[in-house]
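The structure that follows is given in the form of structure tokens.
Every protein chain except one is present and positioned as in the full complex.
Here is subunit A:
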Amino acid sequence: MGPKSVVVLAAFLTAAIGPRAGSEVNEGRASALEDAAERAMAARQLNPHHYEARRAAQVVPLYLNTRHGSPFRLFGLQTVHAATVEDVGDSGRRYQLEMSVQEIITETTEKCSAEVFFPGEGKQPSPPQVKVSPLTELLRVDAKAEEEALYQRYRTKDPPLSAQYLPDSHGRLDPDMKPFWHLCIVASSFVMLSESTEGTLYNMAQVASITQLPTENEQLKFDGLVLLHDMVSQEIPRWKLLFTWSPAGGVTVLQMEQQPRCPHC
């Protein structure tokens, strides 16, 4: 019997028996269980291969990138196994997902449960909220040695890093530049996460340019121009990003600014 069935059964039993007289704690528990049961019944099953589940699931690795991404650790969506969606009053929609996420560089895959809440159309657009079950396998991926080596090499780099078009038109990427391509995907994930809605499906199309700035507070610092791609609108939004990274600090985005559309691009 799955967890949802247990909740439903418990709710019915509790409702039938009734809360114990005078016990606030039990009343609270009973109504919480009833709420959960109602929610479970209100949730609509989704086809895991179809767009609703795909768009919600795509948000999860973006979130993981912002929390755990590095030049040597990057997350991507592998498969959606199951998905449901429910309205949360007027405030938005909540997706529950059973999925497999992959650490792209080592190709380690791990199953997890995730919850993605897309706020409804409010006065101000607001990013989705994500919760993921603990990932043991993926976070065990050890990239500390490579991260430290890269960090030390570029901490006092002279001349500082400057690169354009990663990958190039033919999909070529210099092995030395690959970690910076990964780093830009991580930094882009902050933008893509914040821009994601039920009507988008984002990935980073290309790094137009990345320039290293002087190291600040022990963080490597970069100025980047990234080209994102939204599968739904087929648009290529351009974003300027100011971001830092260190093995200890992870990636922090200091500034993000959308650039005007490039008319000839």
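Observations on the structure shown:
The criterion applied here is as follows: a contact is a pair of C-beta atoms (placed from the backbone, for glycine too) under 8 Å apart; a residue touches a chain by one contact, two chains touch by 3 or more; residues count from 1.
As a working rule, contacts and distances are computed from a predicted model.
Of the candidates "Proteasome subunit beta type-1", "Carboxypeptidase O", "TIP41-like protein" or "Sorting nexin-1", the chain left out of this view carries the UniProt protein name "Carboxypeptidase O". Contact with the chain not shown here comes from a single listed residue; of A:Q45, A:S91, A:S133 or A:Q164, that residue is A:Q164.
Contact with the chain that does not appear here is found for just one residue of A:H49, A:K144 or A:K157, A:H49. Considering A:T84, A:S189 or A:Q206, the position touching the chain not shown turns out to be A:Q206 (whole complex). Although one chain is not displayed, its contacts with subunit A can still be listed: residues 47, 49-51, 54, 76, 79, 164-165, 167-173, 203-206, 227, 229, 231-236, 261-265.
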